[in-house]
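Take a look at the structure below.
For this view, one protein chain was removed and the others were kept in their places.
In this document, chain identifiers A and B correspond to the written order of the chains, with residue numbering beginning at 1 in each.
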Amino acid sequence: MLNMVVGIKWVPDTADVRFDPVRGTLIREGVESIINPPDLNAIELALSLKEKYGGRVYVISMAPPAALKGLKMAVAMGADKAILLTDRRFAGADTLATSYALAAAIKKVGSYDIVIFGEETIDSATGHIGPEVGEMLGVPHVSYVKSVLNVDVASRVVELEREVEDGVEVLRSKLPVVISVGVGINSPRYPIPIRRLRAEVEADKYVETWSADTVGADSNRIGLQGSPTRVVKIIAAPMIERRREVHQHSREALSLLVRRLKEWEVL
Amino acid sequence: MSSSTAEFSGVGVFIEQRAGAIQEASLQLLGEGRKLADKLGVKLTAFMVGHRIEGIVYEPIYYGADRVIYVDNEACSHYNVEVYTQVLAELLMKYKPEIFLVAGTKYGRELAPSVAARLETGITADCTGFDIDERRNLVQIRPPFGGRVLAYIITPTKRPQMATARPNVFPTPPRDEGRRGEVICEEVSLVKPKLELVEFRKAALEELPIEKAEVIISIGRGLDKSDYRLAYELCRAFANSSVGCSRPLVDQGLMPRSKQVGQTGKSVRPKLYIAIGISGAVQHIAGMKDSRYVVAINKDPNAEIFKFCDFGIVGDYREVIPQLIEALKGGR
Partner (left out) sequence: MAVQREHLFMVPGWDVSLHYVLMALALALTLYGVYRRFSMYGVKLIDLPSTLRGRLGLALRSEARLLRERYGGLMHTLMVAGLIALFVGTILVGLEHDLLMKVGQRILVGDAYLAFEFALDLAGLLFVVGVLMAIVRRVFFKPDRLENRGEDVAILLLLLYGGLSGFVMEGLRLASPAFSHQPWITASFVGYAFSRALLGLSVEDVYPYVWASHSLAMAIAIPLLVYSKLRHFPLFFLCPTYSLRELKAPFNLDEVLRGRKLDFKVGLESLDALSWGLRLSLDACVKCGRCQDACPAYRANKVLSPREVVRRLGGLMMAGGRGEAGSALREEEVWSCTTCGECVVTCPIFLNPMRYIIEARRHLVTNLGRVPTTALFNVMIMGNPYGLPRSEKRSWMKGLNVDYAKEGEEVEVLLWIGCAGAYDARAQRVVKALTSLLARLNVKFAVLGEEECCGELARRLGDEVLFQEVVKRNAELFKKYSFKALVTLCPHCYNSFKNDYPEFGVRLNVKSHVELMHELAASGRIKVGRALDAVVVYHDPCYLRNYNDVSSEPRGVLRAISGLKLVEAAKHFCCGGGGGGSWIEAEGVRMNVQRLEDLLEAKPDMIATACPYCIGMFEDALKSKGLEGKLEVKDVCEVLASALG
């Protein structure tokens, strides 16, 4: 039996987010939010492990109430329970403050063997949460996990594979462990529609809402207060000016291209 | 951490080495570290961890460090996040640099936040630029949201101010064997890690990984899978080149993930990026927008990619590529 906790993030569909250069802020209204894609792979991994070893899967998200939609989707995929960690005091948190809150919530869950996160988010893409939560829980953490090879539940040891630039590491760790998985390591199963309805209609059975007080969080370590880093300003990213010399395909166009390639010294 | 900010001084850079080979990305950060140290008027210290690394510990000096502090221990022979976190945390507590930079390699992106959490300090990932503000804070510049904006971040009260930067964002500094500096070997007491390496399977390097290539021929949904060989043929017409692709091809299992360029794939900055049959979706552009020159080949004259290219050809790749290969052969 494995008790697993999956952390998910409810993110704006970044391709649709635009920037207001006058106010220097991001325009998020009208932008749909989605479950961060690698988090779907994290949920899928947890569910496959549950199928293999038995146990339970809790999904948790530190987010505003809008994230309930994503949490219910996770329940529909097969998670046993979803926890919305929400509190105005969490606002403005950087990765350290977020990891602190998540770690507090995971401790509150009680018994856990494997905590799974998506490698990084499509909005901030830091990859910090896995390692930071691992540190705060005082347990080993592994990023870029490709697959879980085996869990010896009795001896409380897990063997897994993770990918680095020049190869694959096979690691062995004592449980509990925090792992981060990349997008595409598996195919997230479809949220079962009837279960989506169930998660809506019988929400009290499947979804819990926790605040900072529920998890006994120290208010100095959460939200803006607990964030050592601070965004000072945001500007539109300068894009390299492109020449945009576009031609219909012809022999002449190709000769011109070869000339340019020579000019650019790439030949 | 009860020490106050004032006690922290100097710029520190973690020099990652694997099997005795120093990672170029660390040297690139060392170069940036040098600039920051000069601006602040403080020392630049390189930190190294490994086993039997005496032969390479002087290298960071040649690349600009004022001193090197290293730990040489059998437990550190291969990267282990628990061991390395403990070592660095202790070293940083002892030497207290106000800034600590780590190259954003796979190991670095895991190790750095681990150390930051251990030290309860702030960390910013994947910086593309640094500066020092009027209060001597490190300004950490990074591109969130797929790179369409730049965020300026500071860590005003916690120390060290930590940051990572991806490989090839900064240039490698010149190596000057004339430079001299201090080398200190430190001892650290180590706990037995709960995580251990069982096996390391080195990947067969058949091709140049795309992040190291100077020329990338990138293919997208517009190509029929039976035509991928055309891209490889074109690739052979260039030196230091590699084939990359957009996300849908990886999702469909047609190309390996290691070749994916884009927001959820790799960010690349080659000298030349040739996009074939790629529409130019935002998430793809995010991964290659810093290429020096971009050439686009696409059937659709209204494809977004043409807005991001220096040279574009509207046409059927099945005609364009073979003719281009011919032209390139003739051109030499």
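Throughout what follows, contacts are C-beta pairs under 8 Å (C-beta built on N, C-alpha and C of every residue); 3 or more make two chains touch, one makes a residue touch a chain.
Predicted model only: the values in this text are computed from it and were never measured.
Colleague: What are the shown chains in contact with the chain that isn't displayed?
Modeller: Looking at the entire complex, the absent chain's contacts are A, B.
Colleague: Give the residue, chosen from A:192, A:231 or A:258, that touches the chain omitted from the document.
Modeller: A:192
Colleague: In the complete complex, the non-displayed chain touches which residues of chain B?
Modeller: Residues of chain B in contact with the hidden chain: 222, 224, 279, 281-283, 299-300, 302, 304.
Colleague: Against the chain that's been left off, what residues of chain A make contact? List them.
Modeller: Touching the chain left out of view, chain A contributes residues 13, 15-16, 32, 34-35, 73, 76-77, 187-198, 200-202.
Heads up, the rule we're going with is that only the chains that are shown with their structure count from here on.
Colleague: Which part of chain B faces chain A closely enough to touch in the complex?
Modeller: 18, 81-82, 85, 105-107, 109-111, 113-114, 116-118, 120-126, 139-140, 143-158, 193-203, 205, 209, 214-215, 238, 250-251, 257, 263-264, 271-272, 281-283, 289-290, 292-296, 301, 306-316, 319-320, 323-324, 327-328, 331-332
Colleague: Which residues of chain A touch chain B once you look at their complex with the stated criterion?
Modeller: Residue list for chain A touching chain B: 14-15, 17-19, 26, 37-38, 94-96, 99, 122-128, 130-132, 134-136, 139-144, 159, 163-174, 177, 182-184, 227-240, 242-249, 251, 253-258, 260-262, 264, 266-267.
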